[in-house]
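In this view, the complex is presented without one of its protein chains, the others remaining in place.
Our next item is subunit A:
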Amino acid sequence: MKTTITLMGKTYQFKSLKEIMAKANEEKSGDQLAGIHAQDAQERIAARHVLSELTLADIRNNPLLPPEEDEVSRVIEEGVNEKIYASIRNWTVAELREYLLSPNVTNNEITHIRRGLTSEMIAAVTKIMTNLDLIQAASKITVETRCNTTIGQKGRLAGRAQPNHPNDNLQGIKAAIFEALSYGVGDAVIGINPVIDTADSVKAILNMTKELIEKWNIPTQNCVLAHVTTQMRAIKQGGSADLLFQSLAGTEQGNKAFGISVELLDEANELILKEGTAAGPNVWYFETGQGSELSADAHHGIDQLTLEARCYGLAKRYKPFIVNTVVGFIGPEYLYNSKQVIRAGLEDHFMGKLHGLPMGVDVCYTNHMKADQNDMENLAVLLAAAGVNFLIGVAMADDCMLNYQSLSFHDIATLRELLHMRPAPEFERWLEKMGIMENGKLTSIAGDPTLFL
């Protein structure tokens, strides 16, 4: 493995693949906090140059976190198709980049080779891609999944209705759902982040949303984003859940901090397949986001982009219906400003898609980050152009429970109009039946939540 390079008369000697991977990243406050970042702009490019000339075999043969020490590494290794890997193992990372961007390479070819890629290889190629590279390559990849309805088709943009309430008041949650539906948002999922993490409370929200979906014949799926063990208890006690939710980390230790393991997820998978209410076959909703491993002190000196890719390697095992990176939620110590959030959003979406995952993004920020609503609108347009499966929608972008800002229902409606995208097909037909949408445009009654009273 070549680890030295001379650029502009200066020689750079890197100690390990871990160091090359970390220093090749675009500037991120999280890598700085971990103390693994490039010391100056030129060292960053030197690392990127060295990385671009490594082969895929170099990356696989130098594990950042050996499978013997970490179950996420084992899941990623088990997922590799050896025949396909053997056919591309001598490609350099640069060749992989140019292959993905070549005009002859379409969704079919990418779907084939990705079975030979590990999460670390996907992370590596991401580091040497520009923002527009990430958009173009991702836009080639289509990932369709089916729960009660199918989403992810080309030219479609779905939205999660996120009707959170500061004390889980059922009427209050309902009111925000009505608002979302009246703007044509809710086709990805009606998903509530609960305040109260008890089985009783989660069950009450699950059953309220299920009844509402049945009453109005809405082609969508419900989910309550409590800890997976709480959802399991709620389901066992008679809660009607279409989707099971869990946040993932990219290391075994990180998942331990989340209170989960592969064994627990396997057990939950069995339960939702047996006792979930959806048609399926895709019945999981995962969330991720750069920085969570570092915040749990479970990063093993690995950079946050690579760890994020490893979350997707783990997610793949459960064939999820939707995966969502909550890109700007974690705070300025991981992504400092809008430039970093925009970059991370594009990276995560691309990496997820290249893993074959149905990627959505929570385009969001906290109030102590150097970012505002305009930055979110920018990123949303970029992601819609990249073919993102779904975006998170919150009433006027202000989540009154989680205390951060995302995109509004208005924003999702605007993106659809602007970029000629439609809601998920079954949901669009329902919106037409309700008189909310006509020929892909909102009608004059759209935006009236009392339609559902």
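Descriptive notes on the structure:
Note that contacts are C-beta pairs under 8 Å (C-beta built on N, C-alpha and C of every residue); 3 or more make two chains touch, one makes a residue touch a chain; residues count from 1.
Keep this in mind: contacts and distances are computed from a predicted model.
Set against the options "C-type cytochrome", "Transketolase", "Sarcosine oxidase subunit alpha family protein" or "Ethanolamine ammonia-lyase small subunit", the UniProt name belonging to the omitted chain is "Ethanolamine ammonia-lyase small subunit".
When the full complex is taken into account, the listed residue touching the unshown chain is A:Gly172, out of A:Gly172, A:Gly280, A:Gly301 or A:Pro425. Which of A:Thr3, A:Gln32 or A:Ser139 touches the hidden chain is settled by the complete complex: it is A:Gln32.
Residue positions on subunit A in contact with the hidden chain: 29, 32-33, 163-166, 169, 171-176, 178-179, 183, 332-333, 336, 366-369, 372-373, 394-398, 400, 403-405, 408, 410, 413-414, 417, 442, 444-451, 453, in rising order.
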